[in-house]
Structure formats: structure tokens, C-alpha cells
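Removed: one protein chain of the complex. Kept in place: all other protein chains.
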Amino acid sequence: MIQRFGPSPLSQTRGRSVVCNGIVTTVATAPTKHPTLYEQAREALAVIDRNLAEVGTDKSRVLTVMVYVSDIRDKPAFNRAWDEWVDRANLPMRACLGVELEGDDLVELVATAAVSESPASAA
Amino acid sequence: MIQRFGPSPLSQTRGRSVVCNGIVTTVATAPTKHPTLYEQAREALAVIDRNLAEVGTDKSRVLTVMVYVSDIRDKPAFNRAWDEWVDRANLPMRACLGVELEGDDLVELVATAAVSESPASAA
Partner (left out) sequence: MIQRFGPSPLSQTRGRSVVCNGIVTTVATAPTKHPTLYEQAREALAVIDRNLAEVGTDKSRVLTVMVYVSDIRDKPAFNRAWDEWVDRANLPMRACLGVELEGDDLVELVATAAVSESPASAA
């Protein structure tokens, strides 16, 4: 009933994705700590894409995305990466909040998505 | 399996609500940027009510509410609006966090609620 994918590349004691009841929840930061939010946002969204593919779904089935940025005044830079990424025929609910992130992270994402009925096997 | 409601009044590239597996997730800020948290909280909770009605549910079926305020020291003002709003026979799980919000927003809400079995049609 629960499928777990991980551990996270950041830590041996956290998963990167978990599936239950046909819904995945997954977390991402940018693997490269680029100096601009736009670049980190593009990378973090690409990690979301990879995490979704790993569990057998894609951005057309994303339900919600929580966006955490280290400087809310820079939100337009995130929006630019978002607008390039999002599936306009399948708009997720999104909220964007300014928080403190660790180290040089400028953005962290937590997304949920529906997973097809024949799930990928856990890895 | 997924019902999407939107786009958000704030952006053409975000939804305001999404329903999957009989649960809606919805986001709200205050449409009017009143100078007090109490006033914004009342308005944001009213938006939650409207978003819930749109998908065919109401506050008696709310599961969780994440409350993000721009000044945690002002939380009692949010609590006052909450206590006026909440269905005391059906208490949601709630967490309240101080974060940076955009522009003149003093509060942002993300709520989940159960939706009845015969859902409203998506709009």
C-alpha cells in the first residue's frame, strides 16, 4: 500500500518520494547551487520531473506544488521558470512562501501528483 | 480522476483548487489588502468557503488548514478570525507559521477538505 523511493541524494535517512492511495509526494532542491533563483528553480523543477517519472507519472498529473523561496522579493524569477515548466492544460494548485533554507539553497519544492493504477516498482 | 478549478485570480498559470481521491486542496489570500491581519484573515477564510462551495463541500468537512502569516507575533489576531469561522463540531488540524508573503499579504491559507461522492463539475 505504501511505496517508498529513496533515500534522498541529500541524506540516508530521508526518502525523496512516497506513494500511497495513488498519490505521490515528492521533494526537490536544485542539485547545483546556482547563484540565481531562476536557474535553481529550473533545476528543482527538473528534479520534480525526474521524481515523477520514477514513480510512473508526469507533470500533467501534478495536483499541488508548495514553493519555498529564500527571498520572496525574487518570486518573479521563480514565476518565470514556473511558466516555462507548467502544463497549462493541467494547472496545479500552488502556494509560494518565503522561508529560510539551508546553505545556498534558494528554492525547495514539495509536490503531489496522481499516479497511474499500475505503479512502477519501488527502488 | 483529477478535477481542476481555476486558474487562480492571481495568475493564469496556477489553479485555485484541485480534487483527487475525494479530497480537495485549495489556496487563498485576502482579495483586499486590508491593513490588519484580522480583516485579511476573515476575507481569506471567506475565500476558502467559496472555493469549498465551488467543489461541492463546506467547512464541516475541512481536514487540515496550513496558516501562513507575515508576522507570527500577530497570531492572536488570526486566532480571533479563526474562532469566529471554525466549525467547532468538526475541528480541522491546523498549524500556523510565520513566513514572508508577497506584497501586502498578511496571511495565506492552504486547506484540504473531503468532497462528497457526487462532485461538482470542474470549471
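By written order: A and B. Residues from 1 in each chain.
Everything that follows uses one rule, which is that a contact is a pair of C-beta atoms (placed from the backbone, for glycine too) under 8 Å apart; a residue touches a chain by one contact, two chains touch by 3 or more.
The structure displayed is predicted, hence computed values, not measured ones.
Novice: Could you tell which one of B:Met1, B:Ala53 or B:Leu97 touches the chain left off the display?
Specialist: B:Leu97
Novice: List every residue of chain A that touches the chain not included in the displayed model.
Specialist: That gives, for chain A, the contact residues 1-2, 4, 6-8, 11-18, 20-21, 25-27, 68, 99-102, 108, 110.
Novice: For chain B, which residues reach the chain that was dropped from this view?
Specialist: Against the left-out chain, chain B lists 21-23, 61, 63-64, 66, 71-72, 75, 79, 82-83, 86, 88, 90-99, 112, 114.
Everything that follows uses one rule, which is that only the chains that are shown with their structure count from here on.
Novice: Just give me the whole-number Å value for how far the CA centre of chain A lies from that of chain B.
Specialist: Here the centre of chain B sits 22 Å away from the centre of chain A.
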